[in-house]
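I'd like to ask some things about the structure below.
Take a look at chain A:
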Amino acid sequence: MDYLRLMSFGPDGWGYSLLAATGVTVAVAVCGFLVGAMLGCLGAAASFSRFRALRSAADIYTTLLRGIPDLLVIYLFYFGSSSLISSVGALFGAEGFVGAPAFLTGALAIGVVSGAYQMQVFRGAVLALPKGEIEAGRAYGMPPLLLFRRIVLPQAARFAIPGVGNVWQLVLKESALISVIGLVELMRQAQIGAGSTRQPFSFYLTAGVLYLLIAFVSGRGFKLAEQRAMRGIRRAV
Partner candidate 1 sequence: MPFDLPFLAESFVALLKGIPLTLQLTVLSVVAGGILAFALAFMRISGKWWLDVPAQFYIFVFRGTPLLVQIYIIYYGLSQFPVLRHSFLWPFLREAYWCAVLALAFNTAAYSAEIIRGGLLSVPAGQVEAARACGMSGLLLFRRIVMPLALRQMLPGYSNEIILMVKSTALASTITLLEITGIAAKLISESYRPVEVFVCAGAIYLAINFLVARLFAWLEYTVSPETRKPEERRA
Partner candidate 2 sequence: MPDATTTPAVALSGIRKSYGPLEVLHGVSLEAREGEVISILGSSGSGKSTLLRCINMLEVPNGGSVSIHGEAIALDQTPGRAPRPRDNAQVNRLRARAAMVFQSFNLWSHLTILENLIEAPVHVQKRNRKDCLAEAEALLERVGIADKRNSYPAHLSGGQQQRAAIARALTMRPSVMLFDEPTSALDPELVGEVLKVMRDLAAEGRTMLIVTHEMAFAREVSTRTVFLHQGRIEEEGHSSEMFSNPRSERFKQFISRENA
């Protein structure tokens, strides 16, 4: 069959390049996700802060980034850092446009966007904590940091797993947008294949199936993690 030969791992097949591109997709998505987790943690912490300035900053961050298209943010990061690099380059006598590294800017862009969503997840998880348990910690004389480390964090982490899983799926799908700034991940590789063989449907369909596969497998992973975390709760009781 034509399709199978096209996607094969033989000399004229696209199997290897698609597989490698899938690896790039996973890598850039994981990086973006981790950047987002850090930003989300910081944002959530800021939103519970005593200082009004920090609370408003966190609020503005999550509102802005959840209201603006991801694609626009990716453009900003790519062209913004490129023009910065270009102007720095001009100082040293380089000429014309110098592109920023697509992997780095792409991962940062989706990281900043997903951070806004993860912040909401973390906030929700902290708010879902039973008030009584925190009070009990206080009643036994736990100082704030100890209380956070021993009581709040372990429980909030459990509550956050489903929401974090959703954000991961979001990041994975968002990573396809990085293809517009030239990173050869799965989507871009499919585009290249579609262009050179004139079989766009076969390539985009394959890309879709691969995305679905990653989403399915990682979704299973999050489910498992959730089950283990919840079993922990019951055991503790």
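By definition in this document, a contact is a pair of C-beta atoms (placed from the backbone, for glycine too) under 8 Å apart; a residue touches a chain by one contact, two chains touch by 3 or more; residues count from 1.
Inclusion criterion for the candidates: all candidates are chains of the complex that A comes from, given by their letters.
These numbers come from a predicted model, not from an experiment.
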{"item": "For chain A, as assembled in this complex, the candidate in touch from 1 or 2", "value": "1"}
{"item": "Chain A residues within the candidate 1 interface of the complex", "value": "63-64, 66-73, 75-76, 78-80, 83, 86-87, 97, 169, 172-177, 179-180, 187, 190-191, 194, 198-202, 204-205, 207-208, 211-212, 215-216"}
